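One structure is given below, encoded as structure tokens.
Here the complex is missing one protein chain, while the rest keep their positions.
Showing chain A:
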């Protein structure tokens, strides 16, 4: 029983986990581990945000190649991308999108969210019929709430507090009822729509797939498929004990498989390689079960 196997992988890693996997053509088979439960999105929200930006490209409201000047000092703090820079930069909208997707650049994401607006992201969610998905804001909003709830003045202090194993903190960033939330099934649906050129123009859908394929993180779903001739195109999401990734796994000559894995660890530590490995293993178990074999 595949679902049972996936559950025991989560349990061994000391994490709660939710997973949904479907082939992107042909069959109605699926792997469903509480796939309709609400889960915290974290940076996975950057995927519908990218869809909203690409629709603006299609409508001609935003020019992908026009330059944006950004001062990192006034950006959302974060561990990657523009947030790590010291000096002002000029970048095109499509390169900002690349930074947002390939290294989960939160500063870039908040600049993009500022341009397209939250309503445009919500329109994407409504239009694509993702009933379990609700976007409440960007990274800056989540971090502001986190600091307010923990009584801290920097995100570093806030994360230090929620990573303490001696305290059990209930912050709204951990509660799907209060923060941006989705379901594993909604996310595999979104992936399948992106892979069938249905969320924007074919050109922009190809752009989204390309960026997802260039994501740098090797430690989650990618680690489950360390083989040649397999492409993993994904987007991770991480906040405190929450570790997620949604991805499409493509073996050469086979039907692509969408897989969405969301976890919430018992331990509060900011680095838990065992949980990242469990995401890889659960994805491999689910995808392997659904593989069509060489066509």
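The criterion applied here is as follows: a contact is a pair of C-beta atoms (placed from the backbone, for glycine too) under 8 Å apart; a residue touches a chain by one contact, two chains touch by 3 or more; residues count from 1.
As a convention for this text, contacts and distances are computed from a predicted model.
Asks: Which choice in "Peptide/nickel transport system permease protein", "Phenylacetate-CoA oxygenase subunit PaaC", "Ligase-associated DNA damage response exonuclease" or "DNA-binding transcriptional LysR family regulator" gives the name that UniProt lists for the one chain left out?
Replies: "DNA-binding transcriptional LysR family regulator"
Asks: If the hidden chain were put back, which of A:89, A:128 or A:268 would touch it?
Replies: A:268
Asks: Hey, which chain A residues sit against the chain that's not shown?
Replies: Residues of chain A in contact with the hidden chain: 11-16, 165-168, 265-269, 274.
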